[in-house]
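One structure is given below, encoded as structure tokens.
Omission of a single protein chain aside, the complex is shown with its protein chains in their original locations.
Here the chain labels run A and B in written order, and each chain numbers its own residues starting at 1.
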Amino acid sequence: MKQEWLARLILAVLCVAAIAAPLTFQAIQTNRANAPTIELRARLPDAEHGGWSTDVIKVVAGQPIHLRLTSDDVMHGFAVGQTDWPALDIKPGEVAETDLTFDRPGRYTFYCTRWCGPNHWRMRGVIEVRNPSGVNGDASQPTSEPPLYQKLGLDIDAMPQLAPQAEQSLSQLQGLPSAERGAASHVELPSELRDRDWLRTHTPAEAFTLLRKNVAYNDLTDAQVWDVVAFAWRASASPDVLARGAQLYARDCAACHGETGRGDGPAGRDLPGLQTMLPDAKRGPGDLTDARRMFALTDAHLQGKLLRGGMGTGMPEFGSLYTTDEQWTVIAFVRGFALEGKRWGQRASP
Amino acid sequence: MMRYELTQIPWLKRLLVSRWPIFLVRAVVLAGFVLTIVAGLVGSPVGSHNFAIIFVWIAWWSFLKLLAIPFGGRAWCAVCPIPMAGEWMQQGALVGRSARGIGLNRAWPKQFRNIWIPTGAFAMIGLFSAVILTVPRVTGWVLLGFIAVALVVSLVYERRAFCRHICPIGGFIGLYSRLAPVEVRVRDRAECATHADKTCVTGNEQGYGCPWQAVPLALVQNTNCGLCMECLRSCSRDNIAVNLRPFGADMGRRAGRSLDQAYFGFMMLGSVAVYSTVMLGAWGKLKTAAFEVGSVAWLSYAAVFLAFTLGVLPGLFLLAVWAGRKLAGSTLSLRKTFIAQSHALISLGLLAWLAFTVSFAFAKFSYVWSVLSDPFGWGWNLFGTAHVPWTPYLMNLAPMLQVLALLGGLIWTSVWVRRIAQEELPEKQAVRQSLPVMLFCLLFTIGMLWLLIG
Partner (left out) sequence: MTHTKYPLSNTCTARRRKCFKSQIAVVAVLLAIAVLVVPAPMSLAAPQERHIRIEASRFQYTPSVIHVNPGDKVTLDLTSNDVVHGLYVDDYALNITADPGQTTRLTFVADKAGTFALRCSAPCGPIHPFMVGRLNVGSNGLLWRAIGIASVVAFAGLWWFRK
């Protein structure tokens, strides 16, 4: 009889342990960190759910927080916009941990950095960082400068046309311009084309017109002038900047806009695109290799699109994700599609 | 027939007869089962990082198909956790011999004293397999469901009625245990003839009556013997032994051959072919069809699965048997010939499942290491192996092993097709009877070869 009770005890202990031990161990693990721990579960976002288990995280400035990130299905990533913390990959079924400390109060956006389907861009949340003094200050970003397109009063929904001279020369152009040829021609650039601010506020077509008006460049053919224009844009960004732009483009844009910028990326196939503004336009993301369109837009205009997103076109807003530097970086890279048909900043690849 | 009696080794006999060793094993297995259910229900939804998926469908399944069944027959049933709670309640004790336990102990209804329910249950598993095998929560609920049903059945009906007449796993383990090299048999029949009490059936102070409702003194084949060793304990003449024997020793036994057993065999053959196509094949549309339960695509998959396993495959075999009868000029009952010949397919089925499991197990076994360190996918690292990356093992050997298994099954079945035919027909006619049947087996083997290594 004693044996029977011993057997029952062993059985009970084993079965209870099978349930209690893992749960207890987990409770210990999650409370081990000294900082407040926040668990974020990532899952595939759809039209109703953003994808993060928590959309709003409230922290105190200066206080470190411990993040435990896991994915319930596919590969996701985590990054906080407007900061320079590196992105963290979140592998399915595994836990990624990191400690973050926000120095300045404000409103930060965290977002997914590994493309996880057509709703990947919805996968964003907000981290509200408040002052340690406890005063519930305005949780918005400290007042920053208005973006360039606003200062210039640009209507970024407009579809500017090319000047006739530029238009005509483009139609006679064989292929796309080449920044390499422009560099090889050793033509000296006029002062405007060496001025980053000028380049950002004028279109490539305007640059072409400027060069054509300048008698110093009279012996160049139209094609060669376009090459110089391409060269000017490429030279305005260092190779490091272009490489970073290539990375950002690959991570955040290529899935819709395509690896070659043609707007043929797998995630963009069903988006309304320009059709919202022009019923006759093709569906899908804009074709960044389309010279007629791209040469009529300034960098500031492109920045506006990037910051604000498209109204119903499917283009997400990147204003809360990218710092101003990152915005110019990606735009500098994107210019390469139309100005050379190449991905500037990358080695020759598929 | 060659037999080596294991129970003549004193320490082995003591180990088997004592209730403690088997109890301890069962207790650990049950605790593992509880852990598995907890992991399935609350652990990470990612199957490859969840103890429930990896340990049930890869580790345990491979162990069952590659080791436990081929070498031990119903050995798993002796330690299976599903009927444990029910059986312990029925018996009233874990390690003792109690006078009475809890339960109504009703007789199992006569019309279900077969394995038609297990055949249907296995078909259900097949229809939902894509979801069961990949979603931890579903595995958790399925296992919980099994335990619940087994418990209820044990509290109402007699003994291991669940194991014999409901459990789909038990269905195929029983069918394939005819091939196993282990058996529990009476030593000397004459001894039983002089034993009035038949304590192996009625039980005595040392042991319960056979929980599997077999009649140990008359046991001639393995299908319904759960290797629980109860008869070793209760036999007052110490006349029951555990023997090692050659593989396939029960194939020639006519006892236990029935239509329900034959149909379960076809369910197994059909299932392995469907799983090889859907899970291991390169056709993604089939996989999504099998996964999206309730969709039109899934309904088509379900219809094809059922039609193939329960209709087409047995139908083709019936045609082969009929053609064989015609060739042989046999006047025997078609039904009896069909049933008898179907049992020759047992070796074909077991080895086809073995070949299928090789793909499965070798490709996915490396998940075991990371899941041991982090069973719930919660970021633990108990043994330091949580980040061991997934790598398929020995994929250069796997195709050859699969070929050997499939060819082995084909040869073995050809032997039994003829021998079973020769139970009723002279040799020449038996060979003629067997020809179309072997064509069926050959076509099945070629199909499996193409699916697995093509």
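As a convention for this text, a residue touches a chain if its C-beta (ideal position, glycine included) is under 8 Å from a C-beta of that chain, and two chains touch if they have at least 3 such contacts.
Everything numeric here is computed off the predicted structure, so don't read it as measured data.
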Would you indicate which residue among A:75, A:88, A:243 or A:281 is in contact with the undisplayed chain? A:75
Out of B:27, B:46, B:240 or B:339, point to the residue that touches the absent chain in the complete complex. B:46
If the hidden chain were put back, which of B:25, B:244, B:319 or B:415 would touch it? B:415
Of A:80, A:193, A:225 or A:256, the one touching the omitted chain in the full complex: A:256
Across the whole complex, the chain not displayed is touched by chain B residues 46-48, 130-131, 134-135, 278-285, 287-288, 291, 331-332, 363-364, 390-392, 395-396, 399-400, 403, 406-407, 410-411, 413-415, 417-419, 422-427, 431, 434-435, 438-439, 441-442, 445-446, 449-450, 453-454
Can you list, in ascending order, the chain A residues touching the missing chain? 44, 73-75, 91-93, 114-118, 250-251, 253-259, 265-267, 349-350
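The rule we apply is simple: only the chains that are shown with their structure count from here on.
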Taking each chain's centre as the mean of its CA atoms, chain A sits from chain B at a distance in Å of 55
Going by the contact rule set out above, which residues of chain A touch chain B in the complex? 1, 3-4, 7-8, 10-11, 14-15, 17-19, 22-23, 25-26, 29, 68, 70-73, 92-95, 97
Per the touch rule above, chain B residues touching chain A in the complex are 20, 23-24, 27-28, 30-32, 34-35, 38-39, 42, 44-46, 48-50, 93-96, 374-380, 386-387
